[in-house]
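Have a look at the structure that comes next, please.
This view holds just a subset of the chains, kept in their places.
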């Protein structure tokens, strides 16, 4: 997994994906109502939004999987997708799922390396049905990693992970991004995760992107950085989480 | 079979018939209103039903009784017909120029295995000093032999009426028939049980059968009119077939038993049946006076 | 690898009704497209007959067959035979189908049922109808029950196997979920097993319909005076090729009609499915 060397951001180049005026509706329900978006090489964009706001729909459209959407999509370079459900082929073992469609020599080593990175080196012979929820999600992540794409489309890739594993995966993502310089669209529910990993955050609401903001934090980042709090508060605000509501629960 | 086949316990006589058998006329004229009629596509199918007790009485050609006997089916032969040698024949296409059965040496001949025509083939080969190895036999049922014959996939076809009459199209000629070789009779079979339980009904039925058959021979034109729609064959063909194939009924005599025994022995020799069968015990002449 | 997709935005203010309309359009277009091959085959056949490529004694032209059909339909023959065959097929299908459903479900749901029911079924499934006729005559006689038994036998196996496989294929996780919802064995069968196995059951029904007709042709050779099978086999004996073809055409039509009926049923009951969209 360690051949390419371009690191960091390189704006100014041609975007790996551009979406213009994307619309999608199911029956009478309009889910995307004119979305514009461009991701340049190496850029990590976090996509936030309420449940059912159309994040997965947009991601599928960017991946070229939705023929019924209208609008203009231009894609350049290879893509890899991690879906919200793991979507592992149940009839292939873990290693077979990760190596699916990976060409060239040394596939086995690369698959083994990717599985080791997500902490599942020994489960390569397991069937998907034998994995726990978090393990399956990590296999799906490994499947995307091993492809070394120009653009990663990730739909809540760390949602089913415990705090420790999630941290490890975030660190892994950061490291690999630094090494390979892929661009990524990261759908996430975790505002902290967005602020930790992304160069830019988008908020989807009512079918439109209502917020598109750079994350002006230096790297490496940490949640206890002083700039973190206001940004988190702003984003949560955008997402509708009001301070007085935050964390009030129980009897 | 004994329990639920139609009318088994109602005391009605259960009659099995084949489309072109002599019984068709009785059925078509509605002369035996008390009988329950069952139609069979072939003699073996009819003897199968006889074995299962699904019918009491039925009529078949000369081969099925032999096989039924070999199959240890319990039945008695209580009547027969006069010989019908012109009712089966070897057909060829005129264009092929065959003039005698001997010309078929090395040619393909279609016939139904184990039928009266199989016996005819045995006699034909014998008469022309040939053996089975001299011809290329294709065992085909009538329904399959017809398209094969029409499309020249076989050179000759040994067949009986009414398929015989139907196949007599322009360009088809009769190379030989059974005259002098085989009798080609029809036989009336009954189950021993029925013989015991319904002798009077059987006698009555046989009387009707005889009367109708004699009427038919006396009135060929009307017979044709009645039977053609029943057979679903056009009237000229029906008339031609009936003219040569509908013969008066006859009682079963020891000679007839011997005739059948010869056929049985011939089939045993051909290994069509596994072991020798005795026909004589099956022949039962108790209704002989009806046919005399 | 640069792949570009440019769709001119249709600019409809509300995309919804537009999409729906276009869906309707393609659906009816598809319906017509499905008629292409059957019609083309008919036209080709007629053309071959008229140009003399196909002499009538080998294969009568479709129009000749249609005329025969019209004649037999007008004098009521066709109707009578068809009705009798349909009745036999219907009864046999019902008996065989219900039996197959019950046994297939027993074998599919219960391990003990599987062990006791499945082996004899596996033994019986290869038994050819023609070979069974002698035995069936002994058991059920030569009347209607023989024909119905044969149809039931023919219909049994596809439904049995598809029921069995359909049940075995059900996602165990859904059954678990239903159990935690407090559903008992019967309710689980009704709400999870049955709907889950439904696509497979439909397939079984499709195959059983075909098998029922095939069996009927065998059955209608034994002591039958009516029925499409009888009509056709009789015509075959007497080399009335046009009637044979008419019979075949009736079967083909029945095939198409039953397919339409099943498609309709499937459409109504399987709306929830998102199968592999053909592309």
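In this document, chain identifiers A, B and C correspond to the written order of the chains, with residue numbering beginning at 1 in each.
By definition in this document, a contact is a pair of C-beta atoms (placed from the backbone, for glycine too) under 8 Å apart; a residue touches a chain by one contact, two chains touch by 3 or more.
Not measured: the values here are computed from a predicted model.
Protein chain copy numbers over the entire complex amount to A x2, B x1, C x2, going by this structure file.
We take it that only the chains that are shown with their structure count from here on.
Put simply, the chain nearest the middle, going by average C-alpha positions, is C. Highest inter-chain contact count (C-beta pairs) belongs to B-C. Centres computed as Cα averages put chain A at a distance of 47 Å from chain C.
Chain centres here are Cα averages; for chain B and chain C they lie 40 Å apart.
A straight line joining the Cα centres of chain A and chain B is 85 Å long. Taken together, the chain C residues at the contact with chain B in this complex read 57-58, 133-134, 137-143, 145, 221-225, 233-240.
Across the complex, chain B meets chain C through its residues 1, 3-6, 8, 16, 38-41, 45, 48-49, 51-52, 54-55, 142-143, 146-147, 150-151, 162-163, 166-167, 232-233.
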